[in-house]
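One chain of protein is taken out of this complex; the other chains stay put.
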Amino acid sequence: MTTSTAPIAARTATTATSKRALALPALLFLLIFIFPFVAGPHYVILMFSAMGYAIALLGLNLLFGYTGLLSLGHAMFLAIGAYTAGYMTSTRITNFELILLVAVAIGATVAVPIGLLCIRYVKIYFAMLTLAFSMLLYSFLFKFYHLTGGDEGIRIKVPSLTAWDLSGLDTLSVLTGPLYYYVFALLVLLTALMRCLTSSSLGLQLRAIRENQQKAEYLGVNVKRYRLVAFVIAAVYGVLGGVIIAIPVGLADPSSPIGFNRGISSSCCCSAATPIFWAHYWAQSYSFSFRISSCLSPNIGGSPLVSSS
Amino acid sequence: MVVNVTLLQAQNVRKLYGGFCALDDVTLSINDGEHVSIIGPNGAGKTTLVNVLTGLVRPTAGNVTFKGHNVVNLGAVRLARLGMARSFQLVNIFPQLSVGETIAVAAISHLRHGERFFSSTARNRPVWEIVERVAAIFGFSGKLDQPAKILSQGDKKLLDVASAFALSPEIILLDEPTSGVSTADKSTIMRVLVQAARQMGIKAIIQIEHDMDIVFGYSNRIIAVHNGRILADGSPASIRARADVMATIVGRQRDHA
Partner (left out) sequence: MLASANILVGGVFHAAVLFLVAAGLQIVFGVQKIVNLACGSFYALGAYFGISALAWAAALKVPAIAFIPILIGSGLLLAIVLGPSVERLLRLIYDRDEHFQILLTFALVLIFEDAIRLIWGAVPLQTINVYFAFGELRIASDLAIPNYNLIVIAAAALISVAFGWMLKRTRFGRIVRATAENKQMSEALCVDVSKVYMAVFTLGVALGTVGGALVVPAGAASIDMGVELIVDAFAVVIIGGLGSMPGALIGALIVGFVRSAAIWLYPEFELLAIYVIVITVLIVRPQGLLARTA
């Protein structure tokens, strides 16, 4: 059947080019891997938040880039992650894996009802609703001092790792050593997972929903369900990113949602959808330049990147 | 001998938009093996009728059932699963998706592969077999990787129809599938549609059509709509014999060469 072999050959050609396309991200991962060996500890810690942003941005990329839903409130999930880490390390439970698991559970639990409500609406209404929810969380974090520490927030101690005995290492060594690579492994894993999801039927159907919701429905795509799936996955990625960003900072406080918000919003200007690995690149560059410029001038931290995006 | 199974049924359907009556007491049933043309002047209610039949619009009175289920309660997604597909009068595509991907969406629905979140679509053999088959029928074989937005208007229309066909539905409703296409291409497209229907096992076709050559050349049943009412409903021969229908809708007698 000559007509069918030619297109299938084209299909394998696509996978061949995608192997070439994997080269760039592989290089990026390699750079991140060797970073602690070449850079000073201060910059290595910066890389922590870069990795965290990258993960959070992967989630937002799925929601905005693929599904077309612009969430202005994604920062609320990062805040949930940060505060979960704070609560758990302030009790005796400092196990990193456990923190991640609990954060994911809470994030998903919160995301489902909020998602169910918000995904019925599109564009500006969706953006406003998600913004309203994140401001709701912000005001809750701010006002309920006895629960959340108000504007002082909650301290986050460095977590322990199951597979690694960290006793005897000081904080800086942990952050630039075992924990760094742990987070790096998580980054690679989550990126691979996202790649898998987006090249599956989920990715295709989400893009169809983004392009033309009505037609997608008439072709049998369950728009509501898949939007919710995208929302919850984005939330989970956001929560994980939030935990990672907050740990080197050592504090979860209400201003972090706003800070996250600006980071997320400005970075997602750039990730127009499919190129997942570009999202990484922007997250890293954003995070670095943000920190550097805020060292130079505390006031104009966000602006240059916002304007450049 | 084809058993006359009723697939789609409308009972006493009325549709009011404010004070304007778009459909008035419409009753019809579509059966297995029928190729129906809905004809009528502009504003007669043809698109409203199709919208009501496909559940896009809720009737003010009366109901529509597809294979026994009430169409409005089902929603577009479950209707597609049950076996109803439609195309649209205005071009309705996925601009950024490629031709192949557009058809693949329908194929995924048909094969119920929508929940396969962890396997790559590109390697999904059954999906791409359907895509290639449908693309070959509709002449898109060389264009599978082209984004839909760069296609010509006629091709976009055809892609809309092709993706509906890729659902392998039992019944398909087409809203002016040949409009915007040059006359020479119209009969080509109709031949393609009929061939596709046969190959994909589609049991009934309903199309809104203005071109009377196509109407009398391809359909085995004609429903004439005027002012929201069904003026006539029958075989092409019986419609041709109705002077009132011919005068109102067709315009003048045409000899079918």
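When the chains are written out, they are named A and B in that same order, and each has its own residue count from 1.
Operating definition for what follows: a contact is a pair of C-beta atoms (placed from the backbone, for glycine too) under 8 Å apart; a residue touches a chain by one contact, two chains touch by 3 or more.
Given the structure is predicted, the values throughout are model-derived calculations rather than measurements.
Asker: Specify the residue from the set A:Ala39, A:Leu131, A:Leu172 or A:Leu228 that touches the hidden chain.
Answerer: Checking the options A:Ala39, A:Leu131, A:Leu172 or A:Leu228, the one contacting the hidden chain is A:Leu131.
Asker: Using the touch definition up top, pick the residue from A:Ile32, A:Ala50 or A:Leu72 that touches the left-out chain.
Answerer: That would be A:Leu72, which touches the missing chain.
Asker: Quick one: say which of A:Phe35, A:Tyr121 or A:Tyr181 touches the chain that got left out.
Answerer: A:Tyr121
Asker: Considering the entire assembly, which residues of chain A contact the chain that has been omitted?
Answerer: 64, 68, 70, 72, 117, 121, 123-125, 127-129, 131-133, 135-136, 139-140, 143-144, 258, 262, 265-266, 268-269, 299-303, 306-307, 309
The definition used in the following text is that only the chains that are shown with their structure count from here on.
Asker: Counting in whole Å, what is the centre-to-centre distance of chain A and chain B, each centre being its mean C-alpha position?
Answerer: 43
Asker: For a test of understanding, state which residues of chain B touch chain A in their complex under the given definition.
Answerer: Residues 54, 75-77, 79-81, 85-86, 88, 92-97, 101-102, 104-106, 108-110, 113-124, 128-129, 132, 136, 141, 144-145, 160, 163-164, 167.
Asker: In their complex, what parts of chain A are in touch with chain B?
Answerer: Chain A reaches chain B through residues 3-4, 7-8, 10-11, 14-15, 196-197, 199-205, 207-208, 210-212, 214-223.
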